[in-house]
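Every protein chain except one is present and positioned as in the full complex.
The first chain written gets the first letter, and so on, giving A, B and C; residue counts start at 1 in each chain.
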């Protein structure tokens, strides 16, 4: 097989009954019908359907040498710049189809990261992790599983290392070693899509010292493993999904993130990909975060397209689309959006192969960080511009239920209509779309914090830029050096991942 | 009397039974207990209580020569720069008490605007409007009424004048003239606080030509006048108020805006303040919008304080408050916040008296426009910085209901705690406060559009700046003129309101 | 007397022959004819003429109770908010007349600072400094002297205190104490206007510890005191002044800053205003820097007017002034310019009297810091916008000497002309004005660093904002406190200067 349809994914998830999933304090028995989670299921579903729909089929499928057949790209390993470019293009396209975060990237990036990390270990002589991992990937690809990736620990006191925390479980750790596997404990926060996946791949969240060895572990588990508990997080405007309407809350168009609690969960050895390898944790994080930061170019520019389109439509509805200041603002939105995307393309094209074998093509870390750092800023600008054009009704529009109440329906239709070819309903629908995208966690908060908060990118960019080389250039030009400086065109240093 | 307590206001509103108010498609019978509207009532209530609470009493009361006693400042007429300064200071303070827009400014600014406009008419020989208005103000002050102001029409096609619209009711107009009064029809959009006031003061929304005369009207009506229908607008995150919790939706801390429909409403002549005076409409709008733009310095910087405080607290809870980049970002938030406030103080201190009598002190229109224009930009910056510091949990935190579920309560308490002196609950509470302020209509969309969208301020600033004078200076300095240029220190032109 | 004309000032400076002034490695004998310094003399001269010219006379004169007559405002002490407002208005106006920094503010701010500091000492029982100072001010006012103020030391290693420096003279200090006075040594950097003043007032540049006592000194000396050496600094584009033309270098329109070297200079006791009073140094710096930061609202917005005017004229010359994007950019320039000015007005109006007597009215330090911090950013924005509109010729225009060469004169006239009512010469003149203002040290570098670099304002704003108070507000609103918080309307803390 290797390629499931969206419906097959939904059926698979529906029957995964043992996972302990909580939404707003209540245990959920079927995520595919739960009003809070169903939109997430639909977004995930779109990543499967993409492999069959005409306009995405080519982007969404790729041949895997590991299983010898085509697989869904979301479970593939990158072997070329073209693969990385296809990633951001696919993500942009899927944003158009879902209008939200489709939640399948973290697992994907986790696979690509673990390929490199386990292969590095194998190249150094420790082959067991790589063997485990390749078997796991083959299984994932063949079954076309939906994966989450879990990296961010709850962290307790941010300024302390894992082993120094007052709460020893503030980072996920191994608490018992058995013949057949290990027992892990702790919690991972902000886990995208966690309640609607088949499995989750767990990774350490930071560089570690020797004292932190018990925290330097990576593994994969099915979501319904005993001891797994998931508390789904709330999002801006989420309660509207539960109202039973179809416009105000756009109940088909959301993602979720959640708290993954590992309450003494058993992991068999063959699913362990890193065990107390504290020296590898830092590199793993660098590899993963660069992969994940590159991806933002696609999904967030895709959401930007949605917002630009909605704004343009609203400007038409009230008859101002041709005003020069409206056109200027729309152009600014386009410019900001394409800037983010450009950087992601550069991060893809300028990537390099870090290790041998059927994977291991990594992004350019400098441009990946640039991409994500742009994403921490520009969506707020784009949102503001969209609000400016859309008009104040964005914050004051009536409910869809008002439009259904015969006492006031006619009045609302009369007074909410802008130019005659549109109706009050089209205006309301478009306002709700803009509200629920431009003022969503997916577009704002998540753009700031996903794949590491702004400061994380700044630290990376600072490390990757070779300021000493730049200084030598300056000295030469200032007449303080004897001859032109000979070094890389871009004064970039090698990343840690590239050094070894 | 002249000064009601908050509780007296609530009692008064509770018994105003005839208004036709709709929330999410349902008729509301008691706004003071309706979960959607109660927060608005509480915010309004705070403006009354301010006259009795120790820390605001002096700011919130002022002597009115019209009724010869102290009145609530929200119903007062300005006679000095100190009055205008007291306005922005009071607003900043009230934001601290309410955490939202307290909705009483539009009515206040309407009173001050109509004072100037009717007095101008009186000075030109048409005294009836002024007489009507002074009687009305005296009544409002004595009864300490809660007023809304209604300016923004629904506008239909934005590029057409009122009399050119396909829908002749796209702007509020008089449809019948009777011996005892007039019949008005139309709708006003985005009316702040409209469902919880005693009365509403209606004004035209733009400059008019002679053909638009029927639209150039101003008047006041009680909210329960026959034919008045109110459709309360939805806001980001509003559905949470209805959940019955106390944390996730902060159900005590919101405002509302709504659509005010005048479905052939009768207005007696003594409550008409402008009637087909189409030449006055433009000046009225300029006066009102400048008053209202100045006010934003107070309320939005007050909300900024709330956001800075919440962010600082969250930084403490996770132990990063002393990190240099966190301190830098907090300082940036302070800087942006105080910039908005400074401009509002300048608009107040540099105001001038436009007409004689117990009112008529106007803001400086240039600095009022600068103030509001800053407000269309900086809150988005402040919000972004607060999200940056607060961490990703802002978009993924569990519900208060999770914290009450015994199955997972202990786990959440364990994993959501940051530094030991705080708890999971304190973290959740502060996250919800930050979410519901920094991502609210009151702080974002309303900052863009309230008192006119950004382009309106740009047009005003362009008109008020004397670019010809600046060009003369440049010519002199470039050796293209003979002598220094003699004109105002600031190259500002007189506003329309100041010309006559 | 008390009021000198500009010409009287020039005559006075011309005969001050003993000062050792160096420009580009050469000793200058007459600053009033030196091509490098003459523009500075002309700018200074304008501050004297302002007291006689019709359009500035009222602003530029003020009654001094100390000498019982009108004095030039640049030597006056502030006693009211109106005085502070007059300061920023006068500065804006003088920028229009000079097109550059007129260099007389630092001395003025030094006088006002020393009034407060010496009066504070007197109030604590040490009256000698105050007596010395009042005598000095009376002399300055009566003779209408041109003063420089010198604060910034050369500082050596920035992270070390004065007493810890490898070079003990990295900060100005007393090296010998005599019966009749003291001997001082060291150097002050970046001293505005230093080569063309009568006297200079010297102040410490930072808070001091007891070990630094020898550095905690303030005094005034005539510029031609033995041992004084001045090295005039270079500025962007300065060499053009020496070409003998009148257009390319605008040789009438510059300021200068220089290095003031005190090579064992004698200061008589009656001119010492602070002596080893290390505890006062920090407060002195706070008072001075707030005064000086407020002033930037005036002079930089005045330069902004020049740049807006020049840009508007160039847009006319090439026929694009009515294009919507040009109008938008001009409006943006106005907005940025008026924002800076607004903040300075707020800093003035919201000032307070710190000490008794004929002086001591201080600015509001929060808004003064906001003002200057805006000035560290907005001029670069305004410059960029002006370059955008002006067109590429700004960086490629021919010389005035080309326009005088008969071989090519006609061709340049033909090809540089834009719309017919202008000429190649008018275009060249305006381009040069824009180049020499928008790309000047006075508008860019000095806007960043004058009165303290950006970080200095950030530290001040951070100190002045009461973040604990803001946090209490947030706690109350988050349901973590019991009652509304009672504190100042603005959550500002007292400055050090206000505490004592």
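Just so we're on the same page, a residue touches a chain if its C-beta (ideal position, glycine included) is under 8 Å from a C-beta of that chain, and two chains touch if they have at least 3 such contacts.
Since we're looking at a predicted model, the values are computed, not measured.
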| item | value |
| --- | --- |
| Contact partner of the left-out chain, one of A:373, A:387 or A:449 | A:373 |
| Hidden partner chain, touching residue among A:341, A:401 or A:443 | A:341 |
| In subunit A, positions touching the absent partner | 53-55, 59, 81, 89-90, 92-93, 96-97, 99, 246-247, 250, 253, 305-310, 312-313, 327-328, 330-331, 334-335, 338-339, 341-343, 345-347, 349-350, 366-367, 370-371, 373-374, 426, 429-430, 432-433, 458, 461-462, 465, 467, 469-475, 477-480, 484-487, 489-491 |
| In subunit B, positions touching the absent partner | 324-325, 328 |
| On subunit C, residues whose C-beta touches the chain left out of the figure | 20, 22-27, 152, 154-160, 166-167, 169-170, 187, 189-190, 229, 231-240, 242-243, 248-249, 257-259, 261, 263, 318-320, 323, 325, 376-377, 380-381, 383-384, 387-388, 391-405, 407-408, 411-412, 414-420, 435, 439, 441, 444-446, 448-450, 453-455, 458 |
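The rule is simple: only the chains that are shown with their structure count from here on.
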| item | value |
| --- | --- |
| For subunit B paired with subunit C, centre-to-centre distance based on mean C-alpha positions, whole Å | 39 |
| CA centroid of subunit A to CA centroid of subunit C, Å | 51 |
| Where subunit A touches two or more other chains, by residue | 325 |
